[in-house]
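Got a structure for you, questions after.
Removed from the display is one protein chain of the complex; every other protein chain stays in position.
== subunit A ==
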Amino acid sequence: MNKPVTVDESLAREFGLTAEEYGRVLSIMGRTPSLTELGVFSVMWSEHCSYKSSRKWLRGLPTKAPWVIHGPGENAGVVDIGQGYAAIFKMESHNHPSFIEPYQGAATGVGGILRDVFTMGARPVANLNALRFGSPENPGTRRIVDGVVRGIGGYGNCVGVPTVGGEINFHAAYDGNPLVNAMTVGIARQDRIFLSAAAGVGNPVVYVGSRTGRDGIHGATMSSAEFDEDALSKRPTVQVGDPFIEKLLIEACLELMATDAIVAIQDMGAAGLTSSAVEMAGKGGVGIELDLDAVPQREPNMTAYEMMLSESQERMLMVLRPDRTELARKIFEKWELDFAIIGHLTETGHIVIKHKGQLEADIPLEPLADEAPVYDRPSIIPTKPAALGSVHAPLSLDAMLLKLVSSPDLASRAWVWNQYDSTVGGQTVRRPGAADAAIVKVDDTEIGLALTTDCTPRYCQADPRAGGAQAVAEAWRNITATGARPLAVTDNLNFGNPEKPEIMGQFIAALEGMGEACKVLDFPIVSGNVSLYNETRMPDGTTQAILPTPAIGGLGVLDDVSTAIGLGMQANKDVVLIGETKGELGQSVWLREILGREEGPAPTVDLAAEKRNGDFVRAEIQAGQVTACHDLADGGILVAVAEMIMASGTGCELESPDSGIRPEAFWFGEDQARYLVCVEDAQAFCARAAQVGVPARLMGRSGGNDLILPSGVTISAARLKSAHETFFPALMDK
């Protein structure tokens, strides 16, 4: 930025602002803005920071419950988990950076979401993720999977927060736009929660953490545009993470948070110093003045524009009590982190930025926030696919099962989990794959958290409303299946270009479905993130959108963590199916993997049945009547039985269903609101289910080491496991 730049509409457009938006800037400022001012407006009004296409629809989501302490609007959601403790959690995307530079994109995604959580006073205790990659056949997929998995592990392992769960799908729609959604859960005392609203005119504004460099400038704007063929040339806009500094920052912040020094604190995430300063002052209704000469800098000759727009990682902004500044400085010096007073709060209601004696920016905060664009973009209601019609199984039941358990979306994820430290902290009660949700104990209590991430994008593509509801319901089910009480949700809404009416229609419908499910299941949304423009420009000029992917991060609580159960088949038990089976094969994994068809309607989501069946299952688990439980999802009953067998090595003999449904539809249909459970006495159990109107039926008896199909055909647990475990090593270690 050495040569003088003319600020005008064409530069504004380069910065991602429309002509109309630039007109608003001019009217707020009453003059032509400086380059730094234009930079501030462009990032604050980017889709990433302003939610301008989504905000109208996000307002409709249910966010309240008696146990919700802070809903959306803070750095992360906060819920009451009992005994004076709160869980603080959020999920956030790092999709665009992860395509450009998979390792750093994923690593800094983890780093960013960790900061959102510990900035509120929580010690991070668990990481999860939701990942979508391109087709395994796409030659680029392997590089991205490798980099993303290494990046997540590289960051999470080093900071010492266990990665305890997650989900992975493969689909060609993600070939040019993978999704990396990272979730962090932290624990704090309810009376030690820190917020971002600045207060106290004259109070010092303090910068801590890493120094500011030129990395990630305009990252937020990049994340708000589609990819084109030059995407990889944008690598310099991807930030580089340093998990070692993050670890020090966590410890230093938590040490400072044990004192009364902090008035307000916020991490510098997307749009760095700009968004943290603007949001802290804006929320507090005060002004803020920054002197950029005091900002710790990694490179010489940085301009005000560069410093305000840099997305260098591992930085925090705080407002401190003036009489505690030296105490705070000592703590950060102990941890060998930079600490600098870079400004103070004012009563002007403006953000004023000075650098080398020059006034670089002077923007009124109220209109910057209040006049930020909000769009009600045109939308087309998606049409539902036609009914599937009759389909027939081309293979035997056992051959189809083996094919399914080895298919990309159902194959063992152990290759991935085994690169993530899942035990650090010493509180991991159920590791990845051991239960439907990961279980983490809250240190020094008997409380357990049940954590999961879920979404079935192919359902969302076929029927966004049903798919949105299903994603919420599946998260709720996965928590329920451990015996935990589902409390709240964080969401990560990944969609294509909202300027396309059909994409906007998907978004609106998916949110309607999610909202309805959250309401019926009493499972409010307390935090989240929206990632739009997930599209790839093809050589012919068209763009391909991802499958609509509203990923759900669910959190539940167990008052006594020792009551949690896993999914591994227990020996010598009755195996009972809960829920109604009609044999819905539309959009099923079976249809795609066995017949090569992605067709038909998504399965019906009956939220009343979800609630009834789930509440029954949870009550039975809490009463000690259930020794293993697995929710039915991709692949239906038979895949779920196989997964239970593979988890423990204990087999099961299945009875003939005698259901009047074609076998492939019965065994592989993806009807919702169902669970498989191991119980001592199916008769008594089913009688209790009948009393509350929950369908339940005996499916078989566990024992031995084999899966015995009703036909008498036998598959050993070992054979299932070896089929299950081939996919990832074959893809990645070749």
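In this text, a residue touches a chain if its C-beta (ideal position, glycine included) is under 8 Å from a C-beta of that chain, and two chains touch if they have at least 3 such contacts; residues count from 1.
Keep this in mind: contacts and distances are computed from a predicted model.
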Per UniProt record, name of the chain withheld from view ["Phosphoribosylformylglycinamidine synthase subunit PurQ", "phosphoenolpyruvate--glycerone phosphotransferase", "Xanthine dehydrogenase family protein molybdopterin-binding subunit" or "UDP-glucose 4-epimerase"]: "Phosphoribosylformylglycinamidine synthase subunit PurQ"
Residue of A:Ala130, A:Met400 or A:Val561 in touch with the missing chain, whole complex considered: A:Val561
Touch criterion as defined above, residue of A:Glu20, A:Asp191, A:Asp323 or A:Glu336 at the omitted chain: A:Glu336
Contact partner of the left-out chain, one of A:Leu11, A:Leu327 or A:Val424: A:Val424
Absent-chain interface as seen on subunit A, which is shown: 150, 153-154, 157-160, 242-245, 247-248, 334-336, 417-429, 431, 441, 443, 561-562, 733
